[in-house]
Every structure is written in structure tokens, then in C-alpha cells.
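Removed from the display is one protein chain of the complex; every other protein chain stays in position.
Here is chain A:
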């Protein structure tokens, strides 16, 4: 990999949480790169360690988190070695974050203009008036109608979609190098979701920021990401370009995720799901953590952890199925079929969106 292109390099990251019951191994040896200007999606079930990864990057983990090993290099410097004061300078300036629930992520007692202007005042030492003027520009940029009159409103006077636009404005006001979006559309309804995603794409071009996009929704990933990393039980199990993950997945867990995603063609049949639950990370299983839920598990999966096998220059998967000596398995016909259907369907959807333009968002003012 070309190091110059990487804005963030995470290597061998291991994060434990100290609890009364013992150490919860939330992140187990995670490595990935974020390239300049790209969108990297991290996908996985709840509890797979997606959010812990991003919190570790931000240096905002809970007090009982222990970073056992690893480095997070941003512009060549290890963020994990930085002091709290240095991290404060980076947060909101170089790396910004959008949170999941716009209904709770804004301070209910502060005017939104001030909330958007705050990062400018902290990092650029700007006077309030000047910062507010820039905040107003940002409000217009993220599509808040009648921004002049609404700059002194409070969060409760905005709808959920509008609030997420405000959160995005806060994150982007300092033109950060990296934007971490932690399930930014999960709490929104589907029509608003599409608008917020379009907005993020649009702003990414304008501001030329790199995005780490955390989600469990593969449908969202397809339209947003350049590359995808699939996480399971605190590990990345497969990563590659969005096309490689969607059309040529190699890890049985990715197969499971893809086949449990409803499409327009999902008929009366029961939606497939991955049986079982993720393993207890207090005591992660030996070998491949997914083995117990994996219909394609080999004997070696329960004994030895699979290393990453190279599929292409950009595509790696950690499954013994890719070992030269492994028995040949073909993913079920159904999955292959689904992937093909999804591919064609998704192209149609994109084309449709382009001709129709974004849907107007209804806004409630109290």
C-alpha cells in the first residue's frame, strides 16, 4: 500500500475493557488504512467493535478502556501517544465525528448557531460574531432553509433530519481531514436517510475529507463507500473495494450479512439470518470466532485463527476456505443469485435517484 495516500493507519489495535467479570476484548488486532478522500465503511453486527474502533481513534473511550497494543498513525504521528491536550486540538479540527442519534446529540439549552460556531471559537480562536457568521454559511451549505432566522433557534425546534444536518455542520465547520460517521442515518427514517447520505457525499467532494462510515446497513454502504471492512467479534474478517465485497465476497460471514439483507425481490420466503449470536468477548473462542455460526466451518477453524488471504491487491479475507489446501466450497447458489440481482437493482436505483433529484424534506417548526 502506498503510504503517502494514507491519512490514517491503524495497526494491530487491541482494546480491552476492564470489567468486574474480567477483560472484555472488544478490539482484537485490528489494522486498516484510510486513504485521502475515500470513504471507508466498517460494517458489522452490534457489538462487533465498530464504535469502539472509532472512539479509540477519537481518544474518547470510556475510562475502563485499556488500549493493550497498537498504533493509530495520523499524518505519521501516533494518536495513541498523544496527550489529552494534544488530542483536544485534533478533535473537531482534524478529526470530527457525526453521531447516531440527532435527537440527543445536540445540547438542548444552547442556540444551534452557537453550537455550530463552537469548534471555530475553540480551534481558530475566533470571536463569537465572526464564528457565527461562518456558522450561518455552514447552515446554508448543509441545507437548512431560512438559516438567517433559525440560527438563534434551539434544537427542539428542529426535526430529526434537520438536526442531523446541524450535527453535520458542526462536524464539518473546521473542514476536518477525517470525518467519522457513526451510523449517522440509523435513527432517521428512510427518505431522510437518503437525503443525509446524498448531503454527505456532496460535502465530501466540496471539503475533500476522508470518511470512516460505520454502519450495519449494507444497503447504505453500497451507495456511500469506496472500500468496505467487515468486522466480526472485534476483528476485521474481510476488506476490499465495495464491488469486491458485494459481488465477490469470500468470507462466510460476509455471505451471511449479504443474504440477510432484504432486497426488492425478497418475496414471501423467510429472510435468511445468521444463526446464533456473536461470541462472548470476555472469553473469545479459540480459532475463528465465527466458526460456531458458520455452516462452512472447517475443522481447523476451531483450532487456529485464519490469517488474511489475498484475493486481489485490494481484497483480503480471513478465512481458511481460501487456503490452497482447503476443500472447494461454492457459496450457496442463492447468495450468488442475490448478489447478481442486487447488482442490477442497485444500478437502477442510482440512475433513478439522479434523474429525480433529492426528495424535499418536510420540516416542522414549533
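Here is the rule we go by: a contact is a pair of C-beta atoms (placed from the backbone, for glycine too) under 8 Å apart; a residue touches a chain by one contact, two chains touch by 3 or more; residues count from 1.
Here, contacts and distances are computed from a predicted model.
Peer 1: What name does the UniProt record list for the absent chain among "Carbon-monoxide dehydrogenase small subunit", "histidine kinase", "NADH-quinone oxidoreductase subunit D" or "Oligopeptide ABC transporter permease"?
Peer 2: Matching "Carbon-monoxide dehydrogenase small subunit", "histidine kinase", "NADH-quinone oxidoreductase subunit D" or "Oligopeptide ABC transporter permease" to the record, the invisible chain is "Oligopeptide ABC transporter permease".
Peer 1: Please pick, from A:170, A:212 or A:230, the residue that touches the omitted chain in the full complex.
Peer 2: Per the contact definition at the top, the residue touching the missing chain is A:170.
Peer 1: Looking at the whole complex, which of A:69, A:104, A:208 or A:277 touches the chain that is not displayed?
Peer 2: Among A:69, A:104, A:208 or A:277, only A:104 touches the chain that is not shown.
Peer 1: Considering the whole complex, not just the chains shown, which residues of chain A touch the missing one?
Peer 2: Counting only chain A, the missing chain is touched by 58, 60, 84-85, 88-93, 96-97, 99-101, 104-110, 118-119, 122-123, 154, 156, 167, 170-171, 366.
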